[in-house]
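With one protein chain removed, the remaining protein chains of the complex are shown where they sit.
Naming follows writing order (A and B), and every chain is counted from residue 1.
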Amino acid sequence: MSALELRGVSKVYGEGATEVHALRDVDLSVAPGELIAVMGPSGSGKSTLLTIAGSLEEPSSGEVLIDGSALSRMSRNQRARLRRRSIGYVFQDFNLLAGLRAVENVALPLELDGAAVKVARRAGLEALEQLGLAERASAYPDELSGGERQRVAVARAIVGDRHLLLADEPSGALDSLNGEAVMRMIRAACRRGVAGVVVTHDAQLASWADRVVFLRDGRVVDQTSPPPGPESLLVHEPPR
Amino acid sequence: MSVRHALLALLSEGPKYGLQLRQEFESRTGEVWPLNVGQVYTTLQRLERDGLVESDDSAEDGPQKAFRITAGGEHELGEWLRTPPDMASPPRDELVIKVMVALGLHGVDVREVVQVHRRHLVELMQQWTRLKGDADERDVGFALVVDAELFRLESLIRWLDAADARIARLAPDVTEPAAVAASSAPKPRRRVGSRR
Partner (left out) sequence: MSVALEPPRARTVTARAENGGAPARRAVVRWSWRLFRREWRQQLLVLILLTVAVGATTAGLAVAVNATAPGETRIILPGSDSRLDDDIAALREAYGPVTVAHHQRIRVPGSVSTVDLRAQDHTGDHPTLRLRSGRFPVGANEVALTEGVARLLDLKIGDTWHQGGRALRVVGTVENPRNLDDEFALVAPGQAEPAASVTVTLDHNPARFRSVPVPSGSPLGVDAESPTAKAAAAAVVLALGAIGLLLVGLVAVAGFTVMAQRRLRALGMLGSIGATDRHVRLVMLANGAVVGVVAAVAGALLGVVGWLAAASPLENLAGHRIDRFALPWPAIAGAVVLAVLTAIVAAWWPARSVSRISVVAALSGRPPRPQPAHRFAASGGLLLAAGVVLLGLSHERRRVFVLIGTVVTTVGILLLAPLAVRVLGAVGSRARVGVRLALRDLSRFQARSGAALGAITLAVGIAATIAVGASATHVTGDAAAGNLASNQLVVHLSPNGDDGLIPDMSTAQLQAAQQRVDQIAASLHTRDVVTLEAAVNPSASSQLKPGAGADGQGGSIAAALVGITNEGHGQTIKRVAPVYVATPALLARYGLHAADVAANTDLLTSLRQLHGLQLSYGFRQEFVPRTQAAPLPRYTSAPTTLITTAAVERLGLQPTPASWLVQTSRPLTSAQLSTVRNLAAGAGLNVETRTERQSRAQLGHDATAAGILLALGILAMTVGLIRSEAAHDLRTLTATGASRGTRRTITAATAGALALLGGVIGTAGAYLALTAWYRSELDALTHVPVLDVVALTLGLPLVAVVGGWLLAGREPAAIARQPLE
């Protein structure tokens, strides 16, 4: 069973003359442990795809299934619970709630889901430790560097037993090394069984994915085949 | 990549045998660029001829012959490190040529051509990235080489993205390549001329 499946998803904003087709008949399936990158220029519908996949928006037509259950049959509160328990988001530049320490930010989804403060906090600390951020646990967001903030956001997205990670330009505001660190982290999470979708226009980011899907004008136009082993490179690339 | 200067750099650390030089070259460049033994010895002979390295005269030509760098060699290495590579004359890039040709042809979807190349390049990047991701992060030499390759490929993809956007903007109807070529060709030329 796919962790995430989009079936014929379309999204139309506005009406009449101002009608904009953000997505047209998109099919996409992400298996557990798989990291998918969605690439496309600005306005190609990448972000819409991510918000629809994450139950933040409803498609105009088509169906979204998360762990096999259709979002369209869920109430607002049920979808909120799904976000607390199954889906983790990482956005480009605004991820953490000011006023909460790093570990509290990470533990927040668990607390919102009714976990006791101590339990949630322990889980948050564990997630931060996994990502090598344990010593920054009690810092407030404005005391963290940009890279640290994004990594805390990744920790929050995978805390508990979430298994769908959705990231919108997760390293867009970072330099390349910090961006690489964030992507390594997301990839590591996927190796542990999380299904990941990263939306980006940056080829460097996308290249961390197992599969890259190309989006243009709201349509999936192409995708890469799963890459062969690394040996091929050494044969293909002679020294110059 | 100049094998000549790479060998000089290795010898600046101390005297080395020919076979040893080859192993160290490969390991330092992350085994990305393979080097055959013949290449190593030919280069060493030329270096010796130019007086940049010297060898033990007693030994025969072969694996046991050790080489060391001369003062002239050290100077040459220093000069080379600080001389910028030739970037002024653009390389005759095959990718650019292919897209240009596609633009002028009837019945060819240029954006589709662009996408084929883009996909190929992204696939290549995926492979490099996988190499980098699996490698030890402390292996700086390897990371540098892979990064160089990734940035090069990325720059090509970005060029393709820009070309794609330009084509999409200039001709909403890309099935009319002739019109595109006729209307757009003179303009960039003029622009290039004015910039020089």
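Please note the rule applied: a contact is a pair of C-beta atoms (placed from the backbone, for glycine too) under 8 Å apart; a residue touches a chain by one contact, two chains touch by 3 or more.
Computed from a prediction, not measured in an experiment: that's the story for all the values here.
Chemist: One chain isn't displayed here. Which of the visible ones does it touch?
Modeler: By the stated touch criterion, the chain not on view contacts A.
Chemist: For the full complex, which residue in A:3, A:108, A:128 or A:197 touches the chain that was left out?
Modeler: Only one listed residue reaches the unshown chain, and that is A:108.
Chemist: One chain isn't shown here. Among A:12, A:31 or A:56, which residue touches it?
Modeler: A:56
Chemist: Please pick, from A:156, A:187, A:201 or A:216, the residue that touches the omitted chain in the full complex.
Modeler: With A:156, A:187, A:201 or A:216 as choices, the missing chain is touched by A:156.
Chemist: For subunit A, which positions touch the chain that isn't shown here?
Modeler: So the residues of subunit A touching the unseen chain are 51, 54, 56-57, 76-77, 80-85, 87, 89, 91, 94-100, 108-109, 111-117, 119-120, 141-142, 156.
By our rule, only the chains that are shown with their structure count from here on.
Chemist: In their shared complex, at which residues does subunit A touch subunit B?
Modeler: Where subunit A meets subunit B, its residues are 39, 41, 184, 187, 201, 203-204, 206-210, 212, 214, 221-225, 227-228, 230, 232-234, 237-240.
Chemist: Could you please specify the touching residues of subunit B with respect to subunit A in the complex?
Modeler: Result: residues 1, 3, 31-35, 115, 118-119, 121-131, 133-134, 149-151, 153-154, 157-158, 161, 164-165 of subunit B touch subunit A.
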